[in-house]
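Removed: one protein chain of the complex. Kept in place: all other protein chains.
Labels run A and B following the written order; every chain starts at residue 1.
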Amino acid sequence: MWHVLRTAALCVAACAGVALWFGAGKPAMVQGMFIVSGLAVGSLYALGGIGLVVLYRATGVLNLSAGAIGMASVMAAWQLVQWGLFGPVAWVGGLAIGVALALFYGRVIAPQMAWREPVVKAVASLGYAIAILGVVSFLFPDEPRKFSLPTDSMAVMILGLRVTVTRLLVVLAAIVLVVGITISLNTTRVGLQMRALANNRSLSSLIGIPILRVETLAWGLSGLLFGFTGLMFGDLVRLEPSVITFMVIPCIAAAICGRLQSLPDVLMGGLAIGVIESLLTFSDTFKQVRPIAPFVIAALVLLAMNRGRRLTFAGDD
Amino acid sequence: MRSTSNTIWAVFGLALILLLPAFAGGQWVKIFTSTTTFAMAAAGAGFLYTRLGMVSLVQVGLMGVGGWVTLRLNHAFNFPFEINLMVAGAVTMFLGNLIALPALRMRGLYLALITLMFAAGLDIVFTAKQFPNGADGFWGVGTTFAAEMRRPIFAQSDAAYLRYTMLWLVIGFVLIELHRRMAPGRAWALIRKSEAAALASGVNVTLYKTWAFGLSGLLAGLGGGLLAGSLGLLDAATFRASESVMLFALVIVGGARFWYGAVISAVLFRVVPGLLNNWGVDADLSLVIFGAALLHAVMSAPDGLAGQINGAVRALFSGRKSPENKGAKA
Partner (left out) sequence: MNKTLKTAGTALGLMFVAGAAFADPICGANTGEAATGAPIKVGGIHGNAAPGDFSASTTAAEAYFDCVNANGGINGRPIEYLVENDQWNPELAAQAASKLLVDEDVVAMVGNGSFVEMSVNAGLYKEQNVMTMASACAASECFESSNIVSTNQGPLPSSIGAAMYMVEEKGSQNVSCIALTIPNSGPWSCGAVVGYMESKGLSGSGVYLNPASPDVNSGLLEAVASGADTILVNLPAGLAIAILKAAEEQGLGDAYQWASSTPLYDRDAPAALGAYWDGKLFVNTEMTPWDKGGEDSQNWLAVMDAYADPKDPRDSFSQAGFLAAQIFVDTLMDMDPADLDDRAKVTEAITAITGYESDLVCGPFYVGEADRHMPNHAGTMVVVKDGGFETVRDCYEYDSPYFAPIFAQEEALGLR
């Protein structure tokens, strides 16, 4: 708990620092607008990061195809809506595609490269990403599309900015997911098994943890998270396959903020990244390179994580 | 045995440098030039990976920096091409060193991720600022077409320039090979085995790790500069972060343990898409073929395609006699 509060304080301080530095002299109302706007994008980064971390902890795979899986989900959902399906059915259909794609990779492809080291496994998943991107681009010719949810037209006023329920929904979903997943990791049997796998895979298999079942569950869950993130990206960002596919890179930045481990840190890191990226609009120097924020922050976090360590000695990674 | 195979490779390489530019058409000369420049970057990433087990996912990004510096100098001053190229190499070598500093404290996936963050950052900057094309100002980007890019005096035509690029690639390979045979190579071997042991035996781990990253950056920068010389101008689309990841993936597929693995990686990176395009395969479907082939190679070829070729060649020359303990060439 102490640790969570410390991260929260750090994130708030960073955001406030950026707001004061670049936004000095801007009315509080304008600042508020940019902060609220940044929170929505930040929670998208966080959602993607949560999926990546859940999967990485349980299976040791950092999945670069997360964006592509989410993209396939939202394109499928869009297509189902175009075919006249009832909204919720279409969304569930889209999510099902996400779960199916993740399970296919997890059960069919990933086991065959289990002998590779983590970096190679991560890099190879890019192959899956571009294959999915190729199929989707082939099936859906380039034309303007829009994916909407009914919550887009409902709104509340916060800090003078009309905030749609969808934007609130992503922030809320990210928080609920972090709390829910953390609790279930700590209280359920599967959660215990996942944590065991995350700590030491070979020992876990020796003591009889059903690795296959736990991994399948993790892949399915991550597919669901990627799918949901994809739907939200499609709604809040834009419905373009290549854009959503490569959104996985800033999501990795959010995951790094949680050291690929701590879900609350991923959430807070993601939100801070979103807010800072949005606030950089105030700076004439940086506004054209705003999207660099996730990478700079992630690099700083990585450096801070390893401060004081002079050298590495052969470890278990 | 070793000298025979070295001679064969040298003859083969020489024949390639002489014949390829003479017989390839205009389009293929361009494709082979790109391939050669990317082979330099791949060689850097491959040697870093096999010698030290360190992963650089920023090679293509550093190529972009090398290209940027080359173009910048070309349009700002009247230096000959080589000077511009050398300065570009020096800048990316320095950047490589800089990236190595956090790398000293990180391993495996985390190290790869910090290089990926660098690549993603460079991607954003390239998109926003693009590459100098002869206009005024520091960023030097104008709206009319690009000013002339000066090529080396003896490599004005596309075919001659391909030969010139191939010579640079050979220099790159020789550089790596020299390092491998001398003090840095021994230090790297020790570090790879155990950093503790290296430290205990008086190896300056910091220096040699930084050095390795610098060398890898140098190769990427030279590759980028040569690419700039080939095309005359560059575009951010070439240097996406995903391209850096893709090049590393192909280094694994090509086979990082062997020097010609870098060539195979670059051929997969540039020649294969060119072929698919020439055969009229839909651009989207080539992505699918490419992705599936990548997955398949990672699943099934431990030493990459170069490893398989090496096995076949050795089986041929040694009459299938003890192929396993000869030791890989590289």
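Note that a contact is a pair of C-beta atoms (placed from the backbone, for glycine too) under 8 Å apart; a residue touches a chain by one contact, two chains touch by 3 or more.
Treat the numbers as computed from the prediction; the structure is a model and nothing was measured.
A.B. asks: Using the touch definition from the top, which of A:227, A:241 or A:269 touches the missing chain?
C.D. replies: Among A:227, A:241 or A:269, only A:241 touches the chain that is not shown.
A.B. asks: Taking the full complex into account, find the residue in B:146, B:169, B:205 or B:253 that is in contact with the omitted chain.
C.D. replies: Candidates B:146, B:169, B:205 or B:253; residue touching the omitted chain: B:146.
A.B. asks: What subunit A residues would touch the chain not displayed?
C.D. replies: Per the touch rule, subunit A residues meeting the hidden chain are 30, 33-34, 37-38, 40-41, 44, 133, 137, 141-146, 148, 152, 155, 161-162, 164, 166-167, 233, 237-243, 246-247, 250, 274, 277-278, 281, 287-291.
A.B. asks: Please identify, in ascending order, the residues of subunit B that touch the omitted chain?
C.D. replies: Touch with the absent chain occurs at residues 25-27, 29-31, 34, 123-124, 127-130, 139, 141, 143-146, 148, 158, 227, 230-238, 270, 273-274, 277, 283-284, 287.
We take it that only the chains that are shown with their structure count from here on.
A.B. asks: Could you state the distance in Å from the CA-based centre of subunit A to that of subunit B?
C.D. replies: That pair's centroid distance is 31 Å.
A.B. asks: Using the touch definition up top, name the residues of subunit A that touch subunit B in the complex.
C.D. replies: 62, 64, 109, 112-113, 116-120, 122-124, 126-135, 137-138, 246, 249-250, 252-253, 256, 260, 288-289, 291-292, 294-296, 298-299, 302-303, 306, 309-315, 317
A.B. asks: Which stretch or stretches of subunit B touch subunit A in the complex?
C.D. replies: Contact set of subunit B toward subunit A: 55, 57, 102, 104-110, 112-114, 116-118, 120-121, 124-125, 128, 194-196, 199, 205-206, 240-242, 245-246, 248-249, 252, 282, 284-295, 298-300.
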